[in-house]
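Removed: one protein chain of the complex. Kept in place: all other protein chains.
What follows is chain A.
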Amino acid sequence: MKKKKWWTMGRRESLQGYIFIAPWIIGFLAFTLGPLAFSLYASFTDYNITSRMDFVGLQNYDQLFTGDDLFWTSLYNTLYFVIFSVPLTTMGAIFISMLMNQSLPGMRIFRTIFYLPAVLSGVGVYLLWMQLLDPGTGLVNTVLSWFGINGPNWLFDPDWTKPSLIFMKLWSVGGSMLLYLASMQGISRNLYEAAEIDGAGAWKKFLHITLPLITPVIFFDIITSTIGSFQIFQEAYVMSQNGSGGPASSMLFYNLYMWIKAFQSFDMGYAMAMSWILFVVVLIITLINLKLAPKWVHYEGDDK
């Protein structure tokens, strides 16, 4: 009798649990799983949202890999951006949080200043950078001219458009800086004191204590910023000529090309095939990261 009552209580509680997470389940089915399934199927069709949806097998994928130069251009541009922006922002954030992890006067103000650019986003920021990087009237080339440097044409020169965007990205490095700072402040002071007794200098202490202990955050940061950088879109849409990724397709990133295919020429089947390729690429990179993690990520308690 007692056992039976316990059962119903447990079940009643489970039911409440399901009610609590019901909104997420409904949303997941309607806005994630359903669309994923539809998109996977449609990527094998010539779907154009209004009239056509004929099964074409692997034709979209075949066309992408063998007959579409812009696909490769957009992939190259995106990889370029990922390969430079992820390590640069990671190293920048670690460096700044190191400087910040000291007791010096004005630290709260520094933290505010370094974090502020990271909370600003959207079209306002892009317009600001278009002005800063303007070859004639912008701040960047003005400052360079003080040092006798003739600045490049930035957003108008195909060779400089991607560095421009990376430069802009570095401005908001304060966001991940906070993650590193939080984890550095959790490191026990005793470890440093012990190292000082052994005669370790600032660099040695960073290399042998700080760096290993923040590897979980580095890992987290690299995974999330890699996934994020692969999806660069808005910057290129707003800052390139007519949102086309110009000049010379140098800002035609993967997502921008997908956008043009999906919502300008309504080649939806084709665009969805593109989205699945991106998904698989991101997934593979994430899995490689996860696989490599045990080799360099240090988890508390590992060495006990």
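In this section, a contact is a pair of C-beta atoms (placed from the backbone, for glycine too) under 8 Å apart; a residue touches a chain by one contact, two chains touch by 3 or more; residues count from 1.
We adopt the following convention: contacts and distances are computed from a predicted model.
A.B. asks: Looking only at the UniProt record of the hidden chain, which name from "Carbohydrate ABC transporter membrane protein 2, CUT1 family", "Response regulator", "Cytochrome c-type biogenesis protein CcmE" or "RNA polymerase sigma factor" is the right one?
C.D. replies: "Carbohydrate ABC transporter membrane protein 2, CUT1 family"
A.B. asks: Tell me which residue among A:13, A:54, A:69 or A:198 touches the hidden chain in the full complex.
C.D. replies: Going through A:13, A:54, A:69 or A:198 one by one, A:13 is the residue touching the chain not shown.
A.B. asks: Consider the whole complex, including the chain that is not shown, and state which of A:75, A:94 or A:132 touches that chain.
C.D. replies: A:132
A.B. asks: In the complete assembly, which of A:70, A:88, A:178 or A:211 touches the absent chain?
C.D. replies: Going through A:70, A:88, A:178 or A:211 one by one, A:178 is the residue touching the chain not shown.
A.B. asks: Would you indicate which residue among A:117, A:152, A:212 or A:247 is in contact with the undisplayed chain?
C.D. replies: Answer from the full complex: A:117 touches the omitted chain.
A.B. asks: In the complete complex, the non-displayed chain touches which residues of chain A?
C.D. replies: Against the left-out chain, chain A lists 10, 13-21, 23-28, 30-32, 34-36, 38-39, 42, 49, 96, 99-106, 109-117, 119-125, 127-132, 134, 136-137, 139, 142, 145, 171, 174-175, 178-180, 182-183, 185-189, 192, 196, 202, 205, 216-217, 219-220, 227, 230-231, 233-234, 237-238, 255, 258-259, 262-263, 268, 271-272, 275-276, 278-279, 282-283, 286, 299-300.
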